[in-house]
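A single protein chain has been removed from this complex, and every other one stays in its place.
Letters A and B name the chains as they come in the text, with residue numbers starting at 1 for each one.
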Amino acid sequence: MTLEQAKFEYLLRLGDSSLIIGHRLSEWCGHGPILEEDIALINIALDFVGNATSLLTYAAQVEGKGRTEDDLAYLRNERDYRNLLLTEQPNGDYAMTIARQFLYDVYTYFLYEELKNSKDETIAAIAVKSHKEITYHLRHTTEWMYRLGDGTEESHQRLQNGLNELWMFTSDLFDMDEVDAILIKAGIAPDLNKIKEAWEKRVKEVVAEATLQLPTSIAKQKGSREGKHTEHLGYLLAEMQYLPRTYPTAKW
Amino acid sequence: MSDTQWPLWEVFVQANPGIPHKHVGNVHAADAEMAIQNARDVYTRRSEGISIWVVPAAAISASSPEDQGAFFEPSNDKPYRHPTFYKIPEGVKYL
Partner (left out) sequence: MEDSKKIEEFEAKIAAGQKIEPKDWMPEAYRKQLIRMMSQHAHSEIVGMLPEGNWITRAPSLRRKAILLAKVQDEAGHGLYLYSATETLGIDRTELLSQLHTGKAKYSSIFNYPTLTWADIGAIGWLVDGAAIMNQTALARGSYGPYSRAMVRICKEESFHNRQGYEIMMHLAQGTPEQKEMAQDALNRWWWPAIMMLGPSDDQSPNSEQLMRWKVKMESNDAIRQRFIDRTVPQAEFIGLTIPDKDLKFDAATGHYTHGPINWEEFFEVIKGNGPCNAKRLKARTDADKKGRWVREAAVAYAAKREKEKLIA
């Protein structure tokens, strides 16, 4: 695998995750628990769509085959998608959404902090911009972890259920392969073991502060690196991609 | 517990450094941190601000319209508080 190929693959991982979790959040639009939170969720979704656009635009450029960011978003199949399994999990109730978002925000918070120092200038620039957004996302979701965890009995239970259900997808976050090895060596991407340490520490702190229990399940699901997804992604893509697929020659 | 849309907070936004915070509207929020975040999302979507204050609406006391005469009219007849009250001879500078 060449450096450029590794970079392309890595950009898809980052960009697809943003795109898919942004898609999930946008499903809340108009259905949030209170008007203010509706607005907050759309804001966050909007950041993700913007971030995905930057990353996929760069991915297309790195690939050099004349594809655009929209081609990558709308014309790739399930098995070619590289988003984390966590990001495609359905919204569930609001607690499930917050749990998913929290686990992901802590991850991207530490990951993008490292990417700010990437030797690839474009990636570094995207990371600088995104890290500001992520810092806000994490603050928002952390506050909600406390509110729901330490709110009422019902909210506590719901959030605990959410965490328990999603826990099996967290090992996927730190899965590394040849792509990572090449990019770590080139100083373009960080070692995910380092991110994992910081992630575990922060998650533990917040979970404790929110009076929740860290899940003990040992189920570990991986596969996003090779495009082995859960069943949910297919439906999501079918919905997202239907227009460009139905009218292949159309411009929008 | 009776359902609620959360308490009301008044929102003040500073548009640029050096100028006062200006009242822009309000949001509902369960606590101050949430009020600040909600205000940020509602009132600064188009880069309208660099700083936000939130105040529980219940904590604001206001003068009432009936007080208008007693409160504000007495200052109308004190024009000597305004610099334009004073005639300065032409040619005098920096005054």
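Everything below uses one rule, namely that contacts are C-beta pairs under 8 Å (C-beta built on N, C-alpha and C of every residue); 3 or more make two chains touch, one makes a residue touch a chain.
If you're wondering where the values come from, they're calculated on a predicted model, not measured in any experiment.
Asker: Determine and list the chain B residues touching the chain excluded from the picture.
Answerer: Contact residues on chain B toward the absent chain are 1, 3-6, 8, 25-28, 30-31, 34, 42, 45-46, 62, 64-65.
Asker: Under the stated touch rule, tell me which residues of chain A contact the chain that is not displayed.
Answerer: Considering the whole complex, chain A reaches the absent chain at 19, 23, 26-27, 29-39, 42-43, 45-46, 49-50, 52-53, 56, 69-70, 73-74, 93-94, 146-148, 150-152, 154-155, 158, 239-240, 242-244, 247, 249-252.
Simple rule for what comes next: only the chains that are shown with their structure count from here on.
Asker: Can you give the whole-Å distance between the Cα centres of chain A and chain B?
Answerer: 40
Asker: Touching chain B in the complex: which residues of chain A?
Answerer: 34-36, 39-40, 43, 139-140, 143, 147
Asker: Quick check on the complex: what are the chain B residues that touch chain A?
Answerer: Touching chain A: residues 5-6, 27-30, 33-34, 37-38, 41-42, 45 of chain B.
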